[in-house]
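The other protein chains are all here in position, but one chain of the complex has been omitted.
After this line comes chain A, so read on.
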Amino acid sequence: MNQIVPATTRQGSHEILSTEDHEEFVTMFIEGQMFGIPVLMVQDVLGPQKITRIPLAPPEVAGSLNLRGRIVTAIDVRLRLRLPAHNEEAGDAMSVVVDMRGELYSLRVDSVGEVLSLPAAKFERNPPTLDPLWREFSTGIYRLENKLLVVLDVPRLLDFTKSEAV
């Protein structure tokens, strides 16, 4: 089973990436782990924001905030990835704003790094030993010099229909 499914995934990713040799990612960090989002999805990078809590919303929804007159729903990526909640004293959280079908979402992470242009050759599918939840939210891994970058699958990260069912 494991051999069949990831194999097709890899094929698919190769198809996407083979059109371009390099893809650019905005990097960010949670608990020291590097994550990446395709740069074209990113609208904005924000510092600490005033966030309005939304009662009755899923716990991963941190609230909503005002970005130049548009309402952005803030998602706490830590909670989404089942990591311990953000420690307020550890410093100010940053957010990456992405556009999903016309709606804006801000992904709250620990910090945001530089933009990297990564060659397709360094891309690899998720190792089967990766936590199933992380595998769900990741399209694959890039091997960097001294780090590994997990590519976040933003549409899945923002698809709350599954987690609601759970």
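One rule holds for everything that comes next: a residue touches a chain if its C-beta (ideal position, glycine included) is under 8 Å from a C-beta of that chain, and two chains touch if they have at least 3 such contacts; residues count from 1.
What we mean here is this: contacts and distances are computed from a predicted model.
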item: The complex's invisible chain, by UniProt name, from "Monovalent cation/H+ antiporter subunit A", "Putative spermidine/putrescine transport system permease protein", "Amino acid/amide ABC transporter membrane protein 2 (HAAT family)" or "Chemotaxis protein CheA"; value: "Chemotaxis protein CheA"
item: Residue, one of A:26, A:46, A:65 or A:98, that touches the chain absent here; value: A:65
item: Hidden partner interface residues of chain A, rising order; value: 50, 52-58, 61, 63-66, 69, 71, 73, 103, 105, 158, 160, 164
